[in-house]
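The complex appears here without one of its protein chains, the remainder shown in place.
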Amino acid sequence: MSERLAVNLPGLSMKNPIMPASGCFGFGREFSELYDLSLLGAIAIKGTTGEQRFGNNTPRVAESPSGMLNSIGLQNPGAKSVRDNELPFLEQFDVPILANVSGSSPEEYVKVVNTLNEASNVGAFEVNISCPNVKTGGIQFGTDPEQAAMLTSLIKEATNKPVYVKLSPNVTDIAAIAKAVEHAGANGLSLINTLIGMRFDWRTKKPILANEKGGLSGPAVKPVALRMVYDVRQVTDLPIIGMGGIESAKDVIEFLIAGADAVAVGTANFTNPFACIEIIDELPTWLDQLNVNQVSELQRRGVVL
Amino acid sequence: MSERLAVNLPGLSMKNPIMPASGCFGFGREFSELYDLSLLGAIAIKGTTGEQRFGNNTPRVAESPSGMLNSIGLQNPGAKSVRDNELPFLEQFDVPILANVSGSSPEEYVKVVNTLNEASNVGAFEVNISCPNVKTGGIQFGTDPEQAAMLTSLIKEATNKPVYVKLSPNVTDIAAIAKAVEHAGANGLSLINTLIGMRFDWRTKKPILANEKGGLSGPAVKPVALRMVYDVRQVTDLPIIGMGGIESAKDVIEFLIAGADAVAVGTANFTNPFACIEIIDELPTWLDQLNVNQVSELQRRGVVL
Amino acid sequence: MKSVPLKVVRNQEIAEETYEMILSGELVQEMNRPGTFLHIKIPSSHHVLRRPISIASVNQELGTCTLVYKCTGEGTRALTNVRPNDCLQVLGPLGGQGFPTEEPSTDQEVTLIGGGVGVPPMYFAARSLSERNIPFRVILGFQTEAAVFYEEAFKQLQAMDVTIMTDDGSYGEKGTVIDALQNLEQPSTYIYTCGPRGMLKAVKAAAQHDTTVYVSLEEHMGCGIGACFACVCKTEDETSYVKICTDGPVFQSNEVLL
Partner (left out) sequence: MKSVPLKVVRNQEIAEETYEMILSGELVQEMNRPGTFLHIKIPSSHHVLRRPISIASVNQELGTCTLVYKCTGEGTRALTNVRPNDCLQVLGPLGGQGFPTEEPSTDQEVTLIGGGVGVPPMYFAARSLSERNIPFRVILGFQTEAAVFYEEAFKQLQAMDVTIMTDDGSYGEKGTVIDALQNLEQPSTYIYTCGPRGMLKAVKAAAQHDTTVYVSLEEHMGCGIGACFACVCKTEDETSYVKICTDGPVFQSNEVLL
């Protein structure tokens, strides 16, 4: 493991700036059969709620040019089961966990944090205030700066672990939300979650997703994600985990230049289940080409703060 | 020209539901050397301002997966020149013109409308309240329902021709803007304009566009555009000109199902300069497959109002 | 399970919009259970999702496997353009549970029921039963004559009977596979079936109570390996769910809510 790639974020001491994005990697079990999870910088686990959830009806995914829509609807076994069955499994790997937290009410978010707080391998929380796929909660916390700040404060009170707030791109002014959660005590930001989108089946004339709308992810959203990372970087010094369409080491570099400190890889895990470790493998060659010795030299280089 | 394709929109009696999108077709001169413009349903001309504009520095376009960014910055010869030099040229074709209007101030918008109002082939105005590529004006009118409504009223007072308002997708709630401009008297809506995005050059570590940010268009944005057409269709009965990533007749059908009454084709004109007329050619075959006799049978079929 | 390039040996239309593709490579050695599938990367750069396609047969001597797919959308359309010697990125074999062809004994009988592109995995199951000398009959349903494929192939496996049903009666018998199932004189011990959800439901309903029915389910997939929760299906009692990609794609009909 080369020191050149290491990055240090609050609660996450990462061997490299790459982590799988929440919801695209489950709780790691399946991918652990493909490669050694200790190779990853961190792991963002599937969004966890207070109780188990079954999620939305199927079909839950649809495709679009260079992207996909999902409306999983936060299916997960609930915080207790995640703490008791999933997190212990991940303990065998030398990798910090970013626990993605969701809920329908502020109380539910706090409950999840309280439950997962005890798990020693949870390095930090990622508060999902931007899930477009659940009826109540989720996205409304992400579109209103006041609600976002309120939720952030509550969660900060509930834990000593660093808290990253995951922002929604479906807003007029993402920088305003970022500022609001920073003031409320957030230790870092994750962006972006998915853009709300839709596809229709020309044969049936109905939406393809059973849930009608879903979240757009994949390379299609990359320019929007980069712009938002850049916009947020202009107003804050908080660590940013950048994501949205990352498929290659070159994409990682683009996000670092835009202002990210680390990145998450989501959809690309479906296109190529080895995406994360291939990116980690290739990163040093790109650093060589840029005459960069340590990843941190690239961080925030494209931007004036 | 088959009657099956004809659609009637306020001010635009269209032989078919296809028009090139504003900014992707200039004022028609260049494309008139490739095919007969009378084949088109309508033509949305390049955004026109009060005086001539030179636009932004170059590079003004960049590419992204299944999409492109542009930051042309509304380069155009100004309303007078459009009226005296461009619109007369288009008179030789049997096709209604949708005059795209831009400006930095409400006064400038009104000036453009006053100037172009006299042109007999201008069937309707398309008020661009959503251009992300100019410093003042443009997009701020598109992100605030009150400003959008105010501008719409002013323009409605200035002309008897139907007024379509072109909405920005860079908002939390596009349906709210749509309602606001409807109440202010809009006769139709165009959506979507481009999503704000960015790309960086990994070698120079600088934004690729001289203007840094630009507008994302092309197939990448299609699911977002479809969702917004659908969302807006749920709150209004106004005619909608749908656009965003349309490349094929199948895409046109998807937009009609989502709630559009006609569509505009932008970026696809660059990928394939014959895109518009190829789509018009193919449309009947798709209607056959759907057992649809007239395009209008498809309109608003996928949605409950 | 691996993600490797497989070489295309053949890719030809064998019925209307239906293609047979033969792939070769070492991965074939791991393919041995009928009902399992491959998750195929579409060689067209704007597709981010792979396409799940059942293994229709394997030839371990030649090191090849055969897929049969219908061109139903953009991804499968792109697959039709693949040429011999091209490589396809293939993840597989996937599926935690295939058709349990080791379960029946030679004095029991299996009825295989395939509808449309549900036919390919039935063929792999038939080969497997045939190798074990389990008696089986085959009922295949297609929309119309032009869509029919593999009739001869099933016959060569010495099925007790191969019945072809077409919706419009243009080939075989007019009617559905359910009609043919109800016409069987004696119910078999097992039914293995794959096809549209509605057909599976009807087969389950029409089957005798002492017949064990195995159904192969389809659902839109993300990862194909159990990590994304895209492909879930409720259990029959609705208290839980299964993942089709890893818990299936084959289930006993009373395990899942069809």
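Chains: A, B and C, in written order; residue numbering restarts at 1 for each.
The definition used in the following text is that a residue touches a chain if its C-beta (ideal position, glycine included) is under 8 Å from a C-beta of that chain, and two chains touch if they have at least 3 such contacts.
What you see is a predicted model; the values in this text were computed from it and never measured.
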Could you tell me which displayed chains border the chain that was left out of the figure? A, B, C
Given the contact definition stated above, which residue among B:P10, B:G26, B:G185 or B:P284 touches the chain not shown here? B:G26
With the full complex in mind, choose from B:Q75, B:S104, B:S248 or B:S296 the residue touching the hidden chain. B:Q75
For the chain not shown, which residue from A:N16, A:T49 or A:S66 touches it across the whole complex? A:S66
Where chain A meets the chain that is not shown, the residues are 65-66, 219
If the hidden chain were put back, which residues of chain B would touch it? 23-26, 29-31, 33-34, 46, 54-55, 58-63, 65-68, 70, 72, 75-76, 218-219, 267-274
Extract the touching residues of chain C with respect to the undisplayed chain. 44-47, 78
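Quick note on the criterion: only the chains that are shown with their structure count from here on.
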Where the centre of all protein Cα atoms falls, which chain's Cα centre is nearest to that point? A
On a C-alpha centroid basis, what's the spacing between chain A and chain B, in Å? 34
With centres defined as the mean C-alpha position, give me the chain B-chain C separation in Å. 46
The positions of chain C in contact with two or more other chains are 45-46
Which parts of chain B, given as residue numbers and ranges, touch two or more other chains? 65-66, 219
